[in-house]
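So the structure is just underneath, and the comments pick up after that.
Just one protein chain is left out here, and the rest sit where they should.
Up next, chain A:
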């Protein structure tokens, strides 16, 4: 029965919505247990990880977009145009902007400064492929993918001793654990606690179990097979916040920076390994 189910995944051709086809086979032969479903999902994820990640194509897109939008002048903390290892020390305090910024916020700031975009244009640029899964190639996603992949192999090193960064870390921690919104929901509802929490067949990472935050953020941007495009951190925030029925998340806002500072702060020491791949 195991072989038949796996064959179903392979005959779908390439990486299809494999889970859907396995479910179809299972219903013909009888329901599969939750443990079996978990095991099949792990095998599917392992199969995805063994191949070439389609997200790497956005690396080339980003390389050209950086030239096009004059982002070679952008200082990510190591000097203008120095990108190798830059993403690993973000979020950090930037004196020229007077605030703590994570990678995406800094790119948004540089787009306003060096590409002449207004704040509204930047938001439109960020959201150009949101909701348009399959056949949308975003230059913004490319830029973030390129900048993160240039730090592949570098260990995340957020400077929590800096008082500005420490303040953002505490703010992020407070937002993470405070129940808000009409459903009294927060990040900790799913992503905290010592006990393992699952959504359908996916095991969720927890901020209270050491090391798991690193495993989660070090692979962003993450290529999602179901969308056919990579997902950046701020897109992930927007999605989680939408699911929690909080007010709409504005990319590059202080909320995003606070959450990034908290999670990347917890992830200190993990090697960056972008792009990740998932269902």
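Operating definition for what follows: a contact is a pair of C-beta atoms (placed from the backbone, for glycine too) under 8 Å apart; a residue touches a chain by one contact, two chains touch by 3 or more; residues count from 1.
What we mean here is this: contacts and distances are computed from a predicted model.
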Looking only at the UniProt record of the hidden chain, which name from "Thiosulfate oxidation carrier complex protein SoxZ", "NADH-quinone oxidoreductase subunit H", "Cytochrome b" or "Beta sliding clamp" is the right one?
"Thiosulfate oxidation carrier complex protein SoxZ"
Quick one: say which of A:64, A:184, A:239 or A:271 touches the chain that got left out.
A:64
Hey, which chain A residues sit against the chain that's not shown?
12-17, 51-54, 56-57, 60-61, 64, 134-135, 137, 225, 228
